[in-house]
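So the structure is just underneath, and the comments pick up after that.
Note that one protein chain is taken out, while the other chains of the complex remain in position.
So, subunit A:
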Amino acid sequence: MPRRPTSSRPHPPPPLPTTTGSPTDFLKGVVGKRVVVRLTSGVDYRGVLSCLDGYMNIALEQTEEHVNGAVTNRYGDAFIRGNNVLYISAAEPL
(Lines give C-alpha, C1' and ligand atoms only; values in the text may rest on other atoms or scores of the structure.)
Protein backbone atom coordinates (compact mmCIF):
# COMPACT_ATOMS: atom_id res chain seq x y z
CA MET A 1 0.00 0.00 0.00
CA PRO A 2 1.52 3.31 -0.99
CA ARG A 3 2.38 5.50 1.93
CA ARG A 4 1.77 9.16 1.73
CA PRO A 5 4.51 11.43 2.96
CA THR A 6 3.82 12.51 6.48
CA SER A 7 3.96 16.20 5.65
CA SER A 8 1.50 15.93 2.82
CA ARG A 9 -0.67 18.84 3.77
CA PRO A 10 -1.31 20.59 0.50
CA HIS A 11 0.16 24.02 0.20
CA PRO A 12 -2.41 26.78 0.18
CA PRO A 13 -2.80 28.32 -3.25
CA PRO A 14 -0.53 31.31 -3.79
CA PRO A 15 -2.18 34.61 -3.03
CA LEU A 16 -3.96 35.99 -6.03
CA PRO A 17 -2.42 39.02 -7.65
CA THR A 18 -3.98 42.26 -6.52
CA THR A 19 -5.26 42.99 -10.01
CA THR A 20 -7.56 40.16 -10.95
CA GLY A 21 -9.98 40.27 -13.79
CA SER A 22 -11.11 38.59 -16.91
CA PRO A 23 -9.44 38.87 -20.29
CA THR A 24 -12.23 41.24 -21.23
CA ASP A 25 -11.34 43.46 -18.28
CA PHE A 26 -7.77 43.56 -19.53
CA LEU A 27 -8.87 44.53 -23.01
CA LYS A 28 -11.14 47.26 -21.66
CA GLY A 29 -8.18 48.50 -19.63
CA VAL A 30 -5.82 48.82 -22.58
CA VAL A 31 -8.17 50.77 -24.87
CA GLY A 32 -6.55 54.14 -25.42
CA LYS A 33 -3.15 52.82 -24.33
CA ARG A 34 -0.09 51.90 -26.36
CA VAL A 35 -0.10 48.21 -27.24
CA VAL A 36 1.81 45.65 -29.25
CA VAL A 37 -0.36 43.44 -31.43
CA ARG A 38 1.40 40.34 -32.67
CA LEU A 39 -0.06 38.47 -35.60
CA THR A 40 0.31 34.74 -36.12
CA SER A 41 2.71 35.58 -38.96
CA GLY A 42 5.09 37.08 -36.38
CA VAL A 43 4.60 40.66 -37.53
CA ASP A 44 4.13 43.19 -34.73
CA TYR A 45 2.00 46.31 -34.82
CA ARG A 46 2.75 48.95 -32.20
CA GLY A 47 0.28 51.76 -31.69
CA VAL A 48 -2.50 53.22 -29.63
CA LEU A 49 -5.47 50.89 -29.34
CA SER A 50 -8.57 52.82 -30.48
CA CYS A 51 -11.04 50.00 -30.05
CA LEU A 52 -11.71 46.36 -30.69
CA ASP A 53 -14.71 44.07 -31.10
CA GLY A 54 -15.79 40.54 -30.28
CA TYR A 55 -13.91 39.08 -33.24
CA MET A 56 -10.79 40.83 -31.93
CA ASN A 57 -10.82 43.06 -34.97
CA ILE A 58 -8.64 45.95 -33.89
CA ALA A 59 -8.41 49.64 -34.73
CA LEU A 60 -4.99 51.13 -34.04
CA GLU A 61 -3.72 54.70 -34.24
CA GLN A 62 -0.14 55.88 -34.87
CA THR A 63 0.72 52.37 -35.95
CA GLU A 64 4.21 51.09 -36.67
CA GLU A 65 4.66 47.75 -38.38
CA HIS A 66 7.67 45.85 -37.06
CA VAL A 67 9.19 42.84 -38.82
CA ASN A 68 12.19 41.22 -37.13
CA GLY A 69 12.59 44.29 -34.93
CA ALA A 70 12.76 46.80 -37.79
CA VAL A 71 10.03 49.29 -38.67
CA THR A 72 8.69 48.38 -42.09
CA ASN A 73 5.64 50.65 -42.35
CA ARG A 74 3.69 53.36 -40.58
CA TYR A 75 -0.03 53.94 -40.70
CA GLY A 76 -2.05 56.77 -39.19
CA ASP A 77 -4.91 54.35 -38.65
CA ALA A 78 -5.06 50.63 -39.18
CA PHE A 79 -7.80 48.03 -39.06
CA ILE A 80 -6.49 44.56 -38.26
CA ARG A 81 -8.76 41.61 -38.98
CA GLY A 82 -9.15 39.65 -35.76
CA ASN A 83 -8.37 36.19 -37.09
CA ASN A 84 -4.74 37.20 -37.63
CA VAL A 85 -4.16 38.25 -34.01
CA LEU A 86 -1.92 36.12 -31.80
CA TYR A 87 -1.81 38.44 -28.79
CA ILE A 88 -2.29 41.98 -27.57
CA SER A 89 0.34 43.20 -25.15
CA ALA A 90 0.20 46.37 -23.07
CA ALA A 91 3.20 48.53 -23.97
CA GLU A 92 2.76 51.00 -21.11
CA PRO A 93 1.72 50.63 -17.47
CA LEU A 94 -2.01 50.18 -17.02
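Keep in mind that, in the parts below, contacts are C-beta pairs under 8 Å (C-beta built on N, C-alpha and C of every residue); 3 or more make two chains touch, one makes a residue touch a chain; residues count from 1.
To be clear about the criterion, contacts and distances are computed from a predicted model.
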| item | value |
| --- | --- |
| Absent chain [UniProt protein name; select from "Protein SLC31A2", "General transcription and DNA repair factor IIH", "Cyclin-dependent kinase 2 interacting protein" or "LSM complex subunit LSM3"] | "LSM complex subunit LSM3" |
| Absent-chain interface as seen on subunit A, which is shown | 31-32, 39, 41, 45, 50-53, 57-59, 61, 63, 68, 75-81, 83-84 |
